[in-house]
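Here the complex is missing one protein chain, while the rest keep their positions.
Moving on, here comes chain A:
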Amino acid sequence: MAKATVADLQKIAQEQSGVKSAYQKVVLVCGGTGCESSKSDLIYQNLRQGAQDAGLTNVQVIKTGCFGFCEKGPIVKVQPDESFYVEVKPEDAAEIVAEHLVKGQEVARLLYDKNKKPGTKADDIDFYKKQVRVVLRNCGIIDPENIHEYIARDGYQALAKVLFELTPEQVIEELKKSGLRGRGGAGFPTWRKWDFSKAAPGAQKYIVCNADEGDPGAYMDRSTLEGDPHSVLEAMTIAGRTIGANRGFIYIRAEYPLAIHRLEIAIKQSRELGLLGKGILGSNFDFDIELRLGAGAFVCGEETALLASIEGSRGMPKPRPPFPAVKGLWGQPTVINNVETYANIAAIILKGGEWFAGMGTATSKGTKVFALTGKVKNSGLIEVPMGTTLREIIFDIGGGISSGKKFKAAQSGGPSGGVIAEEFLDTPIDYENLAKIGSIMGSGGLIVMDEDDCMVDVAKFYLEFTVDESCGKCSPCRIGGKQILGLLEKITKGQGALEDIEKIKKIGKAMQRASLCALGGTAANPVISTLKYFEQEYLEHINAKKCRAGKCKDLLAFSIIAEKCKGCGLCLRKCPAGAISGEKLKPHVIAEKKCIKCGACLASCKFGAIVRK
């Protein structure tokens, strides 16, 4: 295809809608990483083959990005019937074809809502009801490997508007009105960043997309790139036009092969249509984007380290100022934004800043995508307006705690964040409120914990992570992190002393104040915030040598209550350490020295004769 003009975009959009409306039914199969891992590709193949064999020329089968409801994957949705099939298996494809596509009868046993009434929409189910999709507007709807589908949903219209109708100043003004703040964690107003870079002198400016997504337990950016890669390409091009840059880089984790693959396809298709390259849409603006792969270093998510990594060096942070907006990649003015930040841009340009600012709280506008995971029933990817409460997220959308146990805490912001205790379940979530209660918005990881999770252990987990990932350049982070970790290890082993708590707080403060980058500056947050809300648990570990969650193995002891033991011998057979002995039909005993505290015996006894202390 030759280079497109604005009129061509409209033509493609019309043709594509024509193609779509010619089909009586469209079958959307989730091609997100979660569902792909449960063979959704085979489901897709089977459905296509099945439809073809049945001679159904009026049915289209496409593969989309993540629907968000990964817990119930693989997902298949049939439109316009709003049939939402969950946990589909490859062998179910035949039935979907024969019953639904041929006879028009939904396959009730596969529906999420088995009692679905006619006329109800997939979005009516609890998981989706409170969600508002701006960033994920195309995920689960379009085929991300077909640029025409993106164009048919107003894709590249925002870019056309920026190229031919708006001045760079007007673009920045629109972003300012929208109140959009960076979604990578710090929440810096996006318009200001762009404004700084625009004003900064420099012969060659750059646009960078941060797709490093280092928070372990989060996959918002991954899903956005897999489900709607063009939304990011379009926004980066808009940024380029606005600040006067004509080269862009996407720095993406090498651990995300599918996202990389989809981006490569998207970039190729954009170039073919002249949406990247020279004279975009017939204007005099040139812009192109290249990928750069990360290599598994958390610190490279930090912007100055990321830029060093693109330059091919070890990813070590540099002191700021100068900020990248003024002196970034190869010393040139560079706008660096997060994937989700970019994914908002085209919608803001098309619908206006005021529309965007109509969602959210006084200081935080728009929506936020969260990866809701941990001990929650409906684990998955969700997008809600800023200001939604944690209770709505965990209980209404998430369906409550998966184990049926009691909620203990939620963790936001990953290794830089803190825990949110039960008393704050009704706090509207925004940047300021989360900071006030000792956590941070972070990039969107939201991990739910129940009574089985030990807060000291969780703090230790995060510290292990940051110690492992510290680049070692500055000593507060390199040494302080290790010291806190050592103290936490002592406490979880039952060797802690009361003064260790004070020590932790003191080191944490020093790290906060003196670290070079936010990795060290925020590394103590998980321990400080668990101390704040769950000090009692720390004290139990220290004074009573007790871990109420049963996570800290060194503090556990298993024993058999002789009166209750029937001597069935089940536990004896289950114990992998050979620690249990006893004669048949006589009470058994556990040899503490041999016990490895795995808990297998406790789980096996049918008579409640084994106790954990």
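To be clear about the criterion, contacts are C-beta pairs under 8 Å (C-beta built on N, C-alpha and C of every residue); 3 or more make two chains touch, one makes a residue touch a chain; residues count from 1.
Definition applied: contacts and distances are computed from a predicted model.
According to UniProt, the chain absent from the figure is "Fe-hydrogenase HydC", selected among "Fe-hydrogenase HydC", "Sarcosine oxidase, delta subunit, heterotetrameric", "ABC-2 type transport system ATP-binding protein" or "Peptide ABC transporter ATPase". When you scan A:92, A:453, A:500 or A:537 for touch with the missing chain, the hit is A:453. Within the set A:158, A:310, A:501 or A:575, the residue that contacts the chain not displayed is A:310.
Of the options A:12, A:43, A:56 or A:70, the residue whose C-beta touches the omitted chain is A:70.
Note on the undisplayed chain: of the listed residues A:342, A:465 or A:533, the one touching it is A:465.
Counting over the whole complex, chain A has residues 33-34, 36-38, 70-71, 73, 213, 215-219, 222-223, 254-257, 292-298, 309-315, 330, 371, 373-375, 379-381, 411, 414, 445, 447, 449, 453, 458, 461-462, 465, 471 touching the chain that is not drawn.
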